[in-house]
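All protein chains but one are shown in place.
Just so it is clear, A and B label the chains in written order, and each chain counts residues from 1 on its own.
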Amino acid sequence: MKDVVLNNISKTYDSGMVQAVSDVSFHVNKGELFGLIGPDGAGKTSIFRILTTLLLPDGGSASVNGSDVVEDYMTIRKNVGYMPGKFSLYQDLTVQENLNFFATIFNTSVKENYDLIKDIYIQLAPFKDRRAGKLSGGMKQKLALCCALIHRPTVLFLDEPTTGVDVVSRKEFWEMLKRLKQQGITILVSTPYMDEATLCERIALIQNGSIMSIDTPKNIIAQFPNHLFAVRSDNMGNLLKDLRKAKIIKSCNAFGAYHHVTFHDDSPEMKEKLMRVLEEKKHTNIELKPVTPTIEDCFIYLMEN
Amino acid sequence: MDTVIHTNKLTKRFGDFVAANEITFDVYRGEIFGFLGANGAGKTTAMRMLCGLSTPSSGTATIAGFDIYKHAEEIKKNIGYMSQKFSLYEDLTVLENIRFFGGIYGLSDRQLKEKSEQLIETLGMKSEGKKMVGSLPLGWKQKLSFSVAILHEPKIVFLDEPTGGVDPVTRRQFWDLIYEAVDNGITVFVTTHYMDEAEYCNRISMMVDGEIKALDTPAKLKQRYSVTSMDEVFYELARGAKRSE
């Protein structure tokens, strides 16, 4: 069963001047946690708005729950949950008031679907009479999720729910999504943070309005074409420059405490060769080890090829 | 080592609320100093005080050798500032933006001409010089606004989440620019939500509930908490945070 299907969806703005989405096709299976991974301006929000019937595509077709996003928009609006990028809440209404309001406009009550939001709502309960505007970023995010879930949607669209939220809240948020998935809700989530990709079952990497790759995070990593090594030394700045100059190096990117490099040639002696080059350049405490690529490595590779 | 930022028990209170509580630290010349913290930990408040935008309730600090109480205006001349939110005027061209911000810091016409040519050359934006900044991709805007922030060769540049939402390739190019600035003797004071970027810093401070809970090199911090990534360090420290935003 496919809950979300996109066939060759395109969208332009400013009468064709800006191509936001070009020829995007993918599907999301029932009960799947699917991630749309890409930087700002990649077209994530446009895709979400097309799927939630807020925008008309210029070309292609799409359906949610088997309903067409253009023809059957009213059916879709009854059955999906949507949390836009700027988690939409009424800042001047209290937690309780926000929740009740969203329950009512979806023709339901908080009581009716309380079991679904219980886990999240318990954390909000101490603040139930506080205005949404006075909540912390993490709490706002939780409240917005509750509001999007209150009518027990079959498909949940979350547009960059973790942007601008700190590491601790992000971690908690992904825990919540996992639990929701167990309740059988199909979730489509977008994020600019590459490290969140591995938390999804399947992902689509998107850049400049086009999908670069769709698969499970594991398979995408397995498709990385070269052996990947992590290098470090005492002077990381110079190391980066020297690595870029080395002829045997195919790619070199800073990756936190290490630089990630690939060689043009994946033969085992390359490692030795590089060590010699770096020692010649007077690098000290050199560490060179093979590593498994991350989604970010794959994203960079796909962007550059 | 030259100290470019020195703070001693710097505190900011808003009524009963202590936004920043007795912050004491030094930043040395040519350093990349990472200023991390959970949402609402007091980062923005602290940064505003350091930039001379807000007067502390108590404590002392000198920035680039100037006292923050007495010489706020001198401080502003000697620092650069860039944030994710405010960067450049979208409805001015690249060159107009460069001229405007250069002009604010008192660069002469000749300097401006020279610098702006040099700048768009290094950024590889020669053909975009006359384009509106609004029409550029986000990554380019961020690179350009960083370059503009250091156009007047400040002693310190403050970067507030400079790479939010930028693609991974551009993010790295951005850090290349930071390294280059450091090579030219500029001290970089940066906040970020990307924990891999925290690793690029020479030293990191972690703010929790208005106080600096940890300050060290990334390697030593990881060692102290027996973890392998900055992500985990952050989690260990911020998990117990009582307040947020």
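Here are a few things to note about the model shown:
What we mean here is this: a residue touches a chain if its C-beta (ideal position, glycine included) is under 8 Å from a C-beta of that chain, and two chains touch if they have at least 3 such contacts.
Following the convention adopted for this analysis, contacts and distances are computed from a predicted model.
Of the candidates "Multidrug ABC transporter permease", "Imidazole glycerol phosphate synthase subunit HisH", "histidine kinase" or "Nickel transport system ATP-binding protein", the chain left out of this view carries the UniProt protein name "Multidrug ABC transporter permease". Although it is left out of the displayed model, the omitted chain contacts the following shown chains in the full complex: A.
Although one chain is not drawn, the whole complex shows that of A:7, A:25, A:61 or A:100 it is A:100 that touches it.
Screening A:73, A:174 or A:224 for touch with the missing chain picks out A:73.
Screening A:9, A:62, A:147 or A:214 for touch with the missing chain picks out A:147. If you put the hidden chain back, the residue from A:91, A:183 or A:267 that touches it is A:91. Listed here are the subunit A residues that touch the chain not shown: 49, 52-56, 73-74, 77-78, 80, 82-93, 97, 100-102, 104-107, 131, 147-148.
Rule of thumb we're sticking to: only the chains that are shown with their structure count from here on.
One simple way to say how far apart two chains are is to compare their mean CA positions; for subunit A and subunit B this gives 26 Å. Every residue of subunit B that touches subunit A in the complex is listed here, in rising order: 37-40, 137-139, 164-170, 172, 175-176, 179, 182-183, 193-200, 218-219, 229-231, 234-235, 238-239, 241, 243-245. Across the interface of their complex, subunit B is touched by residues 38-42, 135-139, 163-169, 171, 192-195, 207, 236-237, 240, 253-257, 296, 299-300, 303-304 of subunit A.
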